[in-house]
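The complex is shown incomplete by one protein chain, all other protein chains being positioned as in the whole.
Labels A and B are assigned to the chains in the order they are written; within every chain, residues are numbered from 1.
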Amino acid sequence: MEIDKPISKPSGAEPSRLDAGGEEGSPAVAGSAIEFRLDPSSGMPTYLQLVQQVEHALRLGYLKPGDQLPKVRDAVASLVINPNTVLKAYRNLEAKGLAAGRPGQGTFITATLSQAGLPELTGLRRALSGWVVSADAAGLDDSAIVALFTSVLRDFRERHDSSAGRPDTADGGEAERVA
Amino acid sequence: MNVIEASGLGKRYGGTWALRECSLTIPAGHVAALVGPNGAGKTTLLNLAVGLMAPSAGSVTVLGGLPAGSLAALDGIAFVAQDTPLYKNLSVADMLHLTRNLNRRFDDRYVKGRLDDLGIPLPRKAARLSGGQQAQLALSLALARRPRLLVLDEPVAMLDPIARHDFMATVLTAAADDGVSVLLSSHVLAELERVADYLVLLSHGRVQVAGDVDDLLACHRVVTGPTAQADRYSEGLNVVHARRGEAQVHFLVRTNGSADPVPQGWEAHPVGLEELALAYLREPGAAALPGPARGDDAQLSAAMR
Partner (left out) sequence: MSALAMPARPEQNASVRPLPWRRMIWVTWRQHRFPLTGVAVLLGGLAVYVWLVGRQLHHAYALASACHPAGSPVCSVLASSFQSMDVQLSNGFVWQPLPALIGAFIGAPLLARELETGTFRYAWTQGFGRRRWTLAKLVLLATTVTAAAAAFSVLLSWYYQPYFTAGNQGRFLTALSPLASGLFDLRGVVFAAWTLAAFAIGALAGVLIRRVVPAIVATLVAYAGLALAAATFLRQHYLTALITKNVDVPGTALVLSQWWTKGSQFAFGRAPITLLQRICPPPPPKAGPGNFSKSDFVGQCLSRHGYTQLTSYQPASRFWSFQLIEGSWLLALSLLLIGVTIWLVHRRTA
């Protein structure tokens, strides 16, 4: 997944944070700090891809609280996806408390993601490296390692989320129907 | 409001029924895809909905109960037929003027802006535009009428990938900006998953699947497991389509939406729209229509536990 850096767009009022310090006198740019991109080969539902891209951007610092997410019509026009998909992704972010919609203006980031602290990350990284070494020694190649990891992760999620009550599963079964 | 409501709709040509017992309710505010193989009855259904044909059986109403083909219905529905018919010897400006004269609402500024963005010059004759430009012109004229429902019959079948991308971007932007409901037919499934949020699957003149895409995907999954246990496991399931190998079998099953755990040795996967549609198309007797089936599923899953 990539996050594209913003290119100046003719619409919108807020200067992008990453363009601060650009040329003097350049007009106010960019409606949104990020552009979405779809990965058609990933098995993940589109709206989840959008949610993940926003979360990834938050983690990497491309998005900070107060930044505006792409307008629905802009995302629709560039990705050629159903508007409801974008709306669903934004509702998902709202439900997670990461974003909020302002009527007539758009959707804006309201919080950051809590991160694991740096020492935890280092420890996790070391444990994972050890596991990869064992897997490699057992004769698994790269795609076998990834398949095994993905399968375990999915099982974990299913068990974890079904017991937590409100599924936010990777298979996209967000239960918003009226039964 | 339902943009299309069909009840027992049927159309017969001579002795053959092109469409039979078609009952649908397509809600407003969606991009609905009408999918099926060639000859399934998609064009017939669309023609009935826009009033180009009269039904042989049943009825169809549009835009919340208006008779299809009535003046009020014509006012609110814009149709772009297959091969985007335009008057070939008229210029683009003439087509604009024509459409303006024949309709109640016409957003001149919008359409001229669109054509400008697309680089379509007004004085050029429609016959001298490329296929993609003709399609965009027809679409722009349709959207300039500010319809409540946009109906497209295989709109991108003859377009190259770039033209296809631009065309669908226009359609979806209109849906996002103005809340236009869209009903489009296609026999190409692959691109629909991103675009459509309501699916109607037609096969041999009958509706096989109709429903919101999210609901359909939530109600179906593929369970994979050893062939030896296949028959025993599948008894309690609503299997739509099975693919059996020597050792491994895939069942595409219809659930009632809850993520029931699978037995040891079996795996459950989510299913994509294309896979779902293909499975139903291969099983003419199967159907997923909104309504009674859910109750049966609940009983079956309860019995299975």
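The rule is short, and it goes like this: a residue touches a chain if its C-beta (ideal position, glycine included) is under 8 Å from a C-beta of that chain, and two chains touch if they have at least 3 such contacts.
Computed from a prediction, not measured in an experiment: that's the story for all the values here.
Screening B:54, B:122, B:190 or B:228 against the full complex identifies B:54 as the residue touching the chain left out. Which of B:154, B:193 or B:215 touches the hidden chain is settled by the complete complex: it is B:215.
Of the candidate positions B:104, B:128 or B:282, contact with the unshown chain belongs to B:104. Touch with the chain omitted from the figure is made, among B:83, B:107 or B:260, by B:83. Although one chain is not drawn, its touching partners on chain B can still be listed: residues 1, 27-30, 47, 50-54, 64-66, 71-72, 74-79, 81, 83, 85-88, 90, 94, 97-99, 101-104, 138, 145, 148, 175-176, 178-181, 197, 212, 214-215.
Keep in mind that, in the parts below, only the chains that are shown with their structure count from here on.
Chain centres here are Cα means. That of chain A falls 29 Å from that of chain B.
By the touch criterion given at the top, residues 38, 43, 45-46, 72-73, 76-86, 151, 158, 162, 167, 169-177 of chain A touch chain B in their complex.
Taken in their complex, chain B has these residues touching chain A: 30-31, 165, 168-169, 172-173, 175-177, 193-197, 212, 214-215, 217-218, 221, 257, 259, 267, 269-270, 272.
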